[in-house]
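For this view, one protein chain was removed and the others were kept in their places.
On to chain A.
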């Protein structure tokens, strides 16, 4: 989502924002927005609504794959650390036992695997979401502060190829928006 900003010439309008009565209406409206061919859209709800992002046409998230990579990297790093320290850098001959005592390295390897996966999950989620982003045009709309509390919105963004301010506003009203606002950039 990081491509929302940084374009050379920013259009004056960010998009039009329609408010919907509740989660069910929001979900139904999201399907209609997608069917009408709008692509650059987003919905805002005070809690996760199952299937909402898919209704807007969002693709599968890469996050689980990244977390897998993070975990593998963490595990290799952990085992590598144990191996390097105990076999290469500081080998100790204790009664002729092997220096690569891999079962003893499992606890550390396990912990670093978890650590790598967890850090990737959180940082990956933030990065894919384009956060932190302290400023966003939507924050200028007074009603939008309710999106984190009790109200539901759909925004059709001006970057959409089909976007036309009047048509998009009328369309949002026609699919049941109780209130439509234009959002300046």
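We take it that a contact is a pair of C-beta atoms (placed from the backbone, for glycine too) under 8 Å apart; a residue touches a chain by one contact, two chains touch by 3 or more; residues count from 1.
Here, contacts and distances are computed from a predicted model.
S.K.: Leaving aside the chains on screen, match the unshown one to its UniProt name from "Spore maturation protein", "Glutamate ABC transporter substrate-binding protein", "Alternative complex III subunit ActC" or "Protocatechuate 3,4-dioxygenase, beta subunit".
M.R.: Cross-referencing UniProt, the chain left out corresponds to "Alternative complex III subunit ActC".
S.K.: Determine which one of A:72, A:85 or A:167 touches the chain that has been left out.
M.R.: Among A:72, A:85 or A:167, only A:85 touches the chain that is not shown.
S.K.: So that we can see where the missing chain sits, which residues of chain A does it touch?
M.R.: Interface with the chain not displayed, on the chain A side: 1, 23, 30, 42-49, 52-54, 56, 58, 61, 63-64, 67, 71, 78, 81-82, 85-86, 89-90, 92, 101, 104-105, 107-108, 110-112, 114-115, 117-119, 121-122, 124-126, 128-129, 131-136, 138-139, 144-150.
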